[in-house]
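Notes follow once the structure below has been shown.
In this view, the complex is presented without one of its protein chains, the others remaining in place.
Up next, subunit A:
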Amino acid sequence: MNKFGLDYWSLDFNLNVFLQTVKTHNWTVYGIRQQKDTITFYASVLNRNDLIKTYPHIIHLKTTGVIGMLLRTFKQLDRLIAAGAAAALWLLLSSTVFNIEILGEGTVNRALIADTLVQLQAMPPFQLTDKNVLKQQLNEELKRSFTWIEVEQNGSKLKVRFLPKKTVEKEELTRNELIAQKDGVIASFDLQHGEKCVKINDVVKKGDLLVSNILLDSMNLPEEIYVKGRVFAYTWSDFSVEMPNNSLPEGVQFFQLLFQARRIISEELGEDEKIVSENILQFSVNDDKIKMDLHYTLLEDISSPGE
């Protein structure tokens, strides 16, 4: 029998004539039974109109299978409305984006993509009818910064993948000499270009020439060269920190001042610079204030390009 469903009919008619009619009309019928003068049978739902037209007094008993269930369901208005609402909601939500994931190298690049999406009014939740349009817009806006941008939609999640443009920055070299900014003892060199004028463990004063831009060639003739790099030296720093006296124990006051001093000194240190040693010279507590004197030995870059 048809697996999707059949109409079940009852007909008061001569069986033999009915069977001939079935053959003539090219219907397909199943389960023909006769009880007295009443014939019952199953037929395809597609033959329904034909059967009613041929036998106006035929009685439709039921429709079996999935087709029967669907027809019974959609005869009720509230179910029809619910089915329509469900379909509309599905269509609406299937094109709604609730989450955006940006995948690629660099926090700055990801932030740039995110800002561009905000400018294009692509902030979740939003309707995305065509992801190719969004992809094209992103490529147009960001073509200077990115080699490739791809947009793919996976359910309600949008994934934006990118490849940033990689450019090499042109290095600009100068011929300015490196001059000592502070007194110190030379510790190390981080030099790419230039002629050293001092060596490790040399004591230098502020203003001394550390790296020169003049190189003597094999004929002892001066040749001007580029200078680039850093010169590290041990330097010293004495300073004091103080705070108003409070009711905290002396040990706590001591460490408060100590950490304050370390914080102050660390704020001035740059890349590859560090505190080598720390000496507390004096710690005094008076009625109204607490004072600490410290001496620091630092490893600093003391070079500075001269003019």
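To be clear about the criterion, a contact is a pair of C-beta atoms (placed from the backbone, for glycine too) under 8 Å apart; a residue touches a chain by one contact, two chains touch by 3 or more; residues count from 1.
Methods note: contacts and distances are computed from a predicted model.
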Practice prompt. Could you tell me which of "Lipoprotein lplA", "Sporulation protein YqfC", "NADH:ubiquinone oxidoreductase subunit C" or "Phenylacetate-CoA oxygenase subunit PaaB" is the UniProt name of the chain missing from the displayed complex?
Written response: "Sporulation protein YqfC"
Fill in: For subunit A, the residues touching the chain missing from this view
1, 15-16, 19-20, 22-23, 26-34
